[in-house]
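Right, chain A next:
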Amino acid sequence: MSHSSPSRGRRASESDETGVDPGRIRVGVGELAVATDGETLTTSGLGSCVAVGLVDRDAEVHGLLHAMLPSEDDARSAAARPAKYVDAGIATLIERLRRSGASGDRLEARIAGGAEMLDLTDAVGPRNVERAEESLAAAGVPIVASDVGDGVGRTVQLRADGGLVVRAADGFERTL
Partner candidate 1 sequence: MATRVLIADDSEFMRNLLREILEGEFEVVGEAENGVEAVNMYEEHGPDLVMMDIVMPIRDGIEATTEIMEDNPEATVIMCTSVGQEEKMKAAIKAGAEGYITKPFQKPNVLDAIGSAV
Partner candidate 2 sequence: MRVDVRALGACNRLSERGAKQAADALSELTGTDLAVEVTGASVASGEDLAEAFAGRESIGVSVGLRGGLEGEAVLAFDADNVDALLSLLPGGQSMGHSAVSEVGNIALGGFLDGWANYLGTAIDMTPPRYFEADGAAVLPDGALAGDGVFLFESRLDATTTDLDFSIYMLPDSGQFRDLIVGKTAAAAAPGTEAAAAGGSDGDVGGPAVPYESLSTFASLAKRGSANAADNIAMMTGLETTVDVSRLRFVPLADVPAEVGVEPHAGTVFELQGKPSGYLAILFEESSAATIAEAMLPMEPDEPLGDMAENALCELGNVMTSGFIDGWANVLGTSIAHSPPEFVHDIGSATISPLVAKLSQRQDYGFVIDAAIRTEGVEARCDVYALPDERELADALAQLSEP
């Protein structure tokens, strides 16, 4: 019933999740968000993109990044949006978490996505994952769980406790 592009059906509403009290914050492609009030951070339709969830449980701060490309160096344009890139996005997310009271040595990471969706494009998914691992290692943030690769799209939610709920296109769901 939207007024634009009649050829598109209803977008799936995300209200089937229990998104009650603390609320949820949607993170778009090439965006990141930090939450300090127990909100659930969600991002949908991860294909080759990679989602990085970071949490400092003691400080009750968590943040989610949905990055599209491995490195700022790949960009032919100066990065106006660091969250578009895995490396710049992780650096920005860590910095924003710190400013919200997180401590760098308490942060832990969970990552998802980086699928190889198409043979037509070079393997951007695996490169995204690789870069995420490198950047997190360089920042001294341990990756405690991951669900990456394969050829399947994913939708993720980062809970305030750091748990990353990953739902695959086929409906299979697991919590990292």
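With respect to how the candidates were assembled, all candidates are chains of the complex that A comes from, given by their letters.
Basically, a residue touches a chain if its C-beta (ideal position, glycine included) is under 8 Å from a C-beta of that chain, and two chains touch if they have at least 3 such contacts; residues count from 1.
If you're wondering where the values come from, they're calculated on a predicted model, not measured in any experiment.
Q: Considering only the touch criterion given at the top, point me to the candidate in 1 or 2 that touches chain A in this complex.
A: Candidate touching chain A in this assembly: 2.
Q: Which positions of chain A touch candidate 2 when the two form their complex?
A: For this pair, the touching residues of chain A are 1-15, 26, 28-30, 44-49, 68-69, 74-81, 84, 115, 117-122, 124-125, 151-155, 169.
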